[in-house]
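A single protein chain has been removed from this complex, and every other one stays in its place.
Per-chain residue numbering starts at 1, and chain names A and B are given in the order in which the chains are listed.
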Amino acid sequence: MRKVFARPKSMKDMPMHYCPGCTHGIIHRLIAEAIDELNVFEQTIVVAPVGCSVFCCDYFDCDAYGASHGRAPAVATGVKRVLPDKIVFTYQGDGDLAAIGTSEIVHAAARGEKITVIFVNNAIYAMTGGQMAPTTLLGQVTTTTPKGREKELNGSPIKMSEMLSVLDGSAYIARVSVHNPAGIFKAKKAIKTAFETQISGKGFSMVEVLSTCPTNWGMTPLKALKWLEENMIPYYPLGEFKTPTEVV
Amino acid sequence: MAKILMKGNEAIGEGAIRAGCKYFFGYPITPQSELPHYLAKRLPEVGGVYLQAESEIGSINMVYGAAGAGARVMTSSSGPGISLMQEGISYLAGAELPCVIVNIVRGGPGLGNIAPAQSDYWQATRGGGHGDYQLIVLAPDSVQEIIDLINKAFDLADNYRIPVMLLGDGVLGQMMEPVIIEDQYETKAPKEKKWASTGRMGRGSKNLVTSLHIVPEDLEKHNIKLAAKHEEISRSEQIWEEYNTKDARLILVAYGTTARVCKAVVDMFREEGMPVGLLRPVTLWPFPSQILNSLADQADNFLAVEMSMGQMIDDVRLAVNGKKPIHFYGRSGGMLPVARDIYQEAQKLLMEE
Partner (left out) sequence: MLEAILIAGFGGQGVLSTGQLLAEAGMVEGKHVSWIPSYGPEMRGGTANCGVTISDNPISSPVVTEPTTLIVMNRPSLEKFEKTVKKDGIIFINSSLIDIKATRKDVRVYYIPANEIAENIGNGKIANNVILGALIELTRVVTPGAVEKSLREVLPPHRHKMIPINLKALEAGAELVK
C-alpha cells in the first residue's frame, strides 16, 4: 500500500492544545513540510513567542527557544549570530510581533538578519482573552473594544508586511492566507521561499499568514474562514511584497 | 605579560575577550561607553561579533539567544538600561543561561545623572526582575581585580548556569591602573554545553531553552532546583577582602570605589594607632555574611559606607544579626564620599565608646 499522507518528520506525534477550527495547526504543518522538503530539520532552530503559539516548540521537533513577549526576533538574532550556518525561524502572533515586539521586528528586518519570521495574524489577542490587537480591523468587536474598534480612539490596524517591505534589509516579504485549499497551497510555497531566502543568505524573510480565531471571534470554524475572506483580505491584500530578486 | 596601564572600562572588554567571550550586544549609555567602543574594535579582530541593538531590551534578548546557543556572551549598560533589561534577565535566570552583564552604576532614580553611584545594589542583589531568582554579583575595586573577576564571572556563569553581574561605577570605569593580563585565561568551567540549543545535528533528541513551566508542580520543582543552586553558591562562592580587621573595634563595610576611599580612611586611623578596619565584600551576592558575622564577635561597631542612601546596610544587618550596632554613612546622587568625612563619622563612633 502506498502512503500518500503522513505526519511531517519535523513534527512531534502529539495532540495539539489549539482550539477546534484554529488555523495554527495548518500553519505548523506547512512549516514542518517546508523544513522536511528542504532537508534542513537537523540544523533548524525555532524561537517560540508568547501567546497561543507559546507551545509551538513542543510540536516542532527541532531545537528550540522560548522567548519573552515580542522579543523572538532579538533572541533569533543572538542565535543566528553565534550559529550563522543554522536555520533560525520565529513563530509570532500579531500582539507579539506588531505591538509589544515592534521594535525588535523592525530592527531585525532593518539589519537584514538572516532569519525567517512566520507571522500569524488573526486580528486578536487570543491567549489572554480576545482583546484588541494592533491588527484588529476597524469596527471589529473584541473584549477591549466592546463597540468595535474606533479609529479616533485606537487608530487603524497596522499592515506589517507593507511596513517591513520598505526596509532595505528585508529580502522576502509575503502575505498569505489559510482560509481555503488554494490559499494553503500558496502559503506553503511562500513559507518554503522564505526558508530558501534564509538558506541562500539573502537577508530577512517574513511570511504573514492570515489566520482565524473562532473562539475569540465568537464564530463557528467555517464562519470564521468566511469572515477572514470577506473582511481581512480586503484590508490585508495577499501577495509577495518583496522577493529576493529585488535585492541588489 | 608585561604590566600595562589600562582604563577600567577597557579592562572589562579585554578581560572578557581573554576569557573567551566572542559576543557582545549592547545599547549606548553613559558612563560605560568606553567598553562598547573598545569591543566594537577588538571583537572583530578575534573573530567575534559586536552588535549594537535597538534597545537594552533588544540587547538582553540577543544575549539570551547567544547564551542559549552555547556562546560566552556579555552585555553592559548603566542604571536606566539595566532596568530595561530586567525582563530579559529574569528569563535568562529562569532558563539557566550563563552570561555576564556589566552595570556601571550611575546616579538615580529615573534619568538621575551620569555620575558614579552604588544605588543599584538592591536591584542587583535581589534578582532585579520578576520571580524567584538570584544573580551572582561581583564588585571589583581596582582595574586588576576587574580583569581577574571578569574571568571568574564567565567561569561562575558556566559552572552554575546563572547570569553574573559585574557591578562597577563611573570612577572604576574611568580610572587607569597598571594591570597584568594573561594572553588567554585558562577556564575552569566545562567547555562543552550539552544543553545548548544549537540545532539537533544528529543528537537524536531536541534541546529546548525556555523559562516556561506551565504546570505549577513543574515550576515549583524548577524553583526548588534553582534555590538549591543558590544555596550551593551561597555556601561556596563568598569572596571578600579584610583590610586591617585583625584587632579592629570599628569595622567599615564598603565595596567598589567606596571601599578604596575607606581603605584610605583605615590608613588614617591606623597611623594614629586606632583599631579600625575594613571588610570589603567582593561578591555582593552571595554576600560574605559568614565572615561578617564572626567579625561581630570582636568589633564594637560597624559602619556601612555607600554611594547610596543605604542599601547594602540591609545585608550587613542580616549578617551581623543584632550582635552589634550598625551605622551608616552615605553620599548619593553621584557624590563621592570623601575620606575626611568618613573619618569624622567614624571618629564619632570611636568616641562613643
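Here is the rule we use: contacts are C-beta pairs under 8 Å (C-beta built on N, C-alpha and C of every residue); 3 or more make two chains touch, one makes a residue touch a chain.
Values in this document were obtained by computation on a predicted structure and should not be read as measured data.
Visitor: Using the whole complex, pick out the displayed chains that touch the missing one.
Guide: B
Visitor: Which one, B:Gly94, B:Gly127, B:Gly170 or B:Pro281, makes contact with the chain that was left out?
Guide: Looking across B:Gly94, B:Gly127, B:Gly170 or B:Pro281, the contact with the absent chain belongs to B:Gly170.
Visitor: Which of these touches the unseen chain: B:Ser33, B:Ser55, B:Gln86 or B:Asn113?
Guide: The missing chain is touched by B:Asn113.
Visitor: Please identify which residue in B:Lys152, B:His230 or B:Lys263 touches the non-displayed chain.
Guide: Here the residue in touch with the unshown chain is B:Lys263.
Visitor: Contacts of chain B with the missing chain: which residues?
Guide: Considering the whole complex, chain B reaches the absent chain at 3, 5, 31, 107, 113-116, 170-171, 174-178, 257, 260-261, 263-264, 266-267, 334-336, 338-340.
Heads up, the rule we're going with is that only the chains that are shown with their structure count from here on.
Visitor: Give, as an integer number of Å, the spacing between the C-alpha centres of chain B and chain A.
Guide: Each chain's C-alpha centroid was found; their separation is 39 Å.
Visitor: Please output the residues of chain B touching chain A within their complex, sorted ascending.
Guide: 23, 25, 49, 51, 53-55, 57-59, 61-71, 73, 87-88, 91, 95, 197-202, 206-212, 214
Visitor: Of all residues in chain A, which touch chain B in the complex?
Guide: 41-45, 47-48, 54-55, 57, 61-68, 71, 74-83, 86-87, 103-104, 106-107
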